[in-house]
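All protein chains but one are shown in place.
By written order: A, B, C and D. Residues from 1 in each chain.
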Amino acid sequence: MAEIIYNISAIIALAGMIIALYRMVKGPSIADKAIALDVMTIISISLIVYIAAISQKIIYTDVALVYALISFIGVIAIARYLERGL
Amino acid sequence: MVKRIIILLVIVFFAIIIFPLLKVDPTDSLSSLATKYIRDGADELGSANLVTSIVVTYRGLDTLGEVAVLFIATAGVGFLLRKKKNSSANKRRKSSEILSSGTSFLVPIIFLFGVYIFTHGHLTPGGGFQGGVVIASGVLLLMLSDVSLKFNHFLLSAIESFSGFFYIIIGILGLFLAGGFLDNRIFSLGTFGNIFSAGAIPIIYSLLGIKVGSELVGILGNLRDSE
Amino acid sequence: MKDFKRFIVLFVILCIFWILFAGKEFNELILGFVASLIITILFYKKAFIFGEFNLNPKAIAYFVFYIFILLIEIIKSNIAVAKLVIQPTLPINPGIVKVKTKLKSRLGRIILANSITLTPGTLTIETKDDEFYIHWIDVTSENIDEATNSIVQNFEKYLEVIFG
Amino acid sequence: MLMLIGSLITLIGSIFLFLGALGILRMPDVYNRMQAGTKATTLGTILFLAGLALGYSHCTCWPRILTLILFIVFTNPISSHALARAAHHIGINLTEKSVTDKLAEDEAENGEKL
Partner (left out) sequence: MITIIVIVLGLIMIIAAFLAIYQKNLVAAVISAGVISLLASILYLLLAAPDVAMTEAAIGSGLTTVVFLYAISKIKKKDGE
């Protein structure tokens, strides 16, 4: 029962990722695309922890930590590029 | 249009070919060398992460080559990009107060996380390269938030050379004290799964992490300070 | 004295993070102690925001209380934005307003700005001296004082005690 | 039982994640998208991860998940603030529904960009 609900949650999160991808394809400005990237990153972090939990491997969460730190810096770099501060 | 349809068909074709790979059981058809690594690796080298022991000891020379490639890349970037004469840092837009305060809170934690990753290379999926990249990202965050940050390129190359030097010294020590070049059994193997275990692997990975980190910082600094 | 306080606070925070990363086995603690010490020596001169905690019991109690307030605020306003998004007509009324803050310490200001940004409906765009420019999804008043009342006051009265 | 509660929390979190993504699809301009998108997903992630930590409590991954939540809560507002500031600086306009833009007024008054 609980496993089924966890799986449904993962599928809903994946659907959110597809919607973010649509904004990324369409997004009129670069900032829109960067927001879409941000949302996709956050959903990816959730998915990684989900994978780590269902496969019972704690060490996989290290990947999620690296992910959270690095993609944050990527988004800031895009922002600083846009305002010519790079 | 026809071209795009053909491209799509080719991609679908490859997807169908590659998809069965997901169902391959990795244990059922291994070469004899791989079987030996898997069977004896944990007992011989005492590292909980088998990939690490293969990368650092069995295939240590390859890793040395990879680090050399990265070093040549750094040197190439420094050589090709001309240094700026007059500093034009004031042309860049200043970062906001929130970003600079947040940076001074986050950078020490990012550095600590990088140290965690490269010292736990034999226990977790991390290692020297990943830890080095995390540390370089911390410096990158400093660069993004502070437009007038100056790099001491001499210090960077000194750190980089010293860690490379000690890396090779440990390799040669392995040649004399243990089985061969870059053998990790120059110290006792310790308890399996403990932090101070697996002989020289944590030390080698720490040196690699510092070396990779300073090389990447060198590349980024050269990119920023050139015209 | 200021340097010493900064040093201690940074060191303790790094040790806590190391325990969260690596667990509290004895050997790990030794390694974490050494690593935190090295990083603290490297950074304590630049990390100016760590010297700004008020380390008295009242401030710490307020800090714990503040986290609860922030959580409740986040949940409340998230539900409001979720309602907004699923309505077909999308009844929004956005704009950028100006608010004033009394906080002086930089740590207090960044926590205030992050709290404003975390509660959906408001987003800090720019800071300038004691004024924050905030994008507000549902502008009820363009006046500085009224906007300050409804956005900032709720957080500021706690942060003033914690960071001074 | 604990697992069921955890899974329900995760479900709520995933719904918030979905609504956040829907927000960036429906909102009319960059700033509103940032509001609905990146902030609703912060709460969504917190709930998602907390539910997983509760349901799989025997794998003792809660310290990592706590660290992850701390990172996300601290870094996400900073990155969206940086993005919003950059978007305003390069002159991406607010939607026509907007009622006021004090920042642009002040910039015009001082004759320079902040």
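FYI, a contact is a pair of C-beta atoms (placed from the backbone, for glycine too) under 8 Å apart; a residue touches a chain by one contact, two chains touch by 3 or more.
Note that the structure is predicted; figures quoted are calculated from it, not measured.
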Partners of the unshown chain among those that are drawn: A, B
Contact partner of the left-out chain, one of B:Tyr37, B:Tyr58, B:Phe111 or B:Phe129: B:Phe129
Where the unshown chain meets chain B, residue by residue: 11, 15, 22, 26, 49, 51, 117, 125-127, 129-130, 133-134, 136-137, 140, 216, 219-220, 223-224, 226-227
Contacts of chain A with the absent chain, listed as residue ranges: 7, 10-11, 14, 17-18, 21, 24-25, 30, 33-34, 37, 40-41, 44, 47-48, 51, 57, 59-60, 62-63, 66-67, 70-71, 73-74, 77-78, 81-82, 84, 86
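Everything below uses one rule, namely that only the chains that are shown with their structure count from here on.
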Pair joined by more contacting C-beta pairs (C-D or A-B): C-D
Intercentroid distance (Cα basis), chain C paired with chain A, Å: 23
Centre-of-Cα separation between chain D and chain B, whole angstrom: 31
Residues of chain C touching at least two other chains: 17, 21, 113-114, 124, 126
Residue list for chain B, restricted to those that touch at least two other chains: 93, 95-96, 98-99, 102, 105, 113
Residue ranges of chain C in contact with chain B within the complex: 10, 13-14, 17-18, 21-22, 25, 27-28, 31, 35-36, 39-40, 42-43, 46-50, 106-107, 109-110, 113-114, 124, 126-127
Contacting residues of chain D [partner chain B, same complex]: 74-75, 78, 81-82, 85, 89
Chain A-touching residues of chain D, taken from the complex the two chains share: 3-4, 6-8, 10-11, 13-15, 17-18, 20-22, 24-25, 30, 33-34, 37-38, 41-42, 44-45, 48-49, 51-52, 55-56, 59-61, 64-65, 67-68, 71-72, 75-76, 78-80, 82-83, 85-87, 89-90, 92
